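Excluded from the complex is one protein chain; the other protein chains are retained at their positions.
Presenting subunit A:
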């Protein structure tokens, strides 16, 4: 008997009688908090920065003043060719993006309870980009903020993505004597533009 059959037959023989899957009543979680305010607070709690902008078009100029003198920049926002210093088509390997200073991406879901933003293959041209960049900038329309993870997954249920990630704040660690250090193996900073 192969290990597959062995494991499956033992799981079948040893499992208890079928127990029902609970039906989730999401109303029990309603807390009446202001979504935008909660979202912004949580981004700051997890070590990120929030910038309000009137429209998406204002993002690039604000980024340039927040991060002056950066060498390697890339943005997926429309009409930002002048900002981009690299061409993804010309890349042989994503490894060549090791020196990426700023990556600007759009997200279409923000979660108020934890400041997380969803990115999927549809928004990330190369999967490693939001992690390998020094500074990550995410842009979100405030209409796309949901209260809890439950609602985020309701929005995700219809689109099948090959890869996706919730990002909440910059990379961090507290592995040396529990001292929080922002900037571990992923992005050193996260700035969220809300319009």
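As a working rule, contacts are C-beta pairs under 8 Å (C-beta built on N, C-alpha and C of every residue); 3 or more make two chains touch, one makes a residue touch a chain; residues count from 1.
To be clear about the criterion, contacts and distances are computed from a predicted model.
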Name per UniProt, for the chain absent here [options: "Maltose transport system permease protein malG", "Energy-coupling factor ABC transporter ATP-binding protein", "Sarcosine oxidase subunit delta" or "L-lactate dehydrogenase complex protein LldF"]: "L-lactate dehydrogenase complex protein LldF"
Residue of A:77, A:105, A:132 or A:194 in touch with the missing chain, whole complex considered: A:132
Selected residue (touches chain absent from view) among A:58, A:84, A:144 or A:168: A:168
Touching residues on subunit A - with respect to the absent chain: 2-4, 6-22, 24-25, 28-31, 42, 45-46, 94-95, 98, 111, 113-116, 126-128, 131-132, 148-150, 152-154, 156-157, 160-179, 181, 183-187
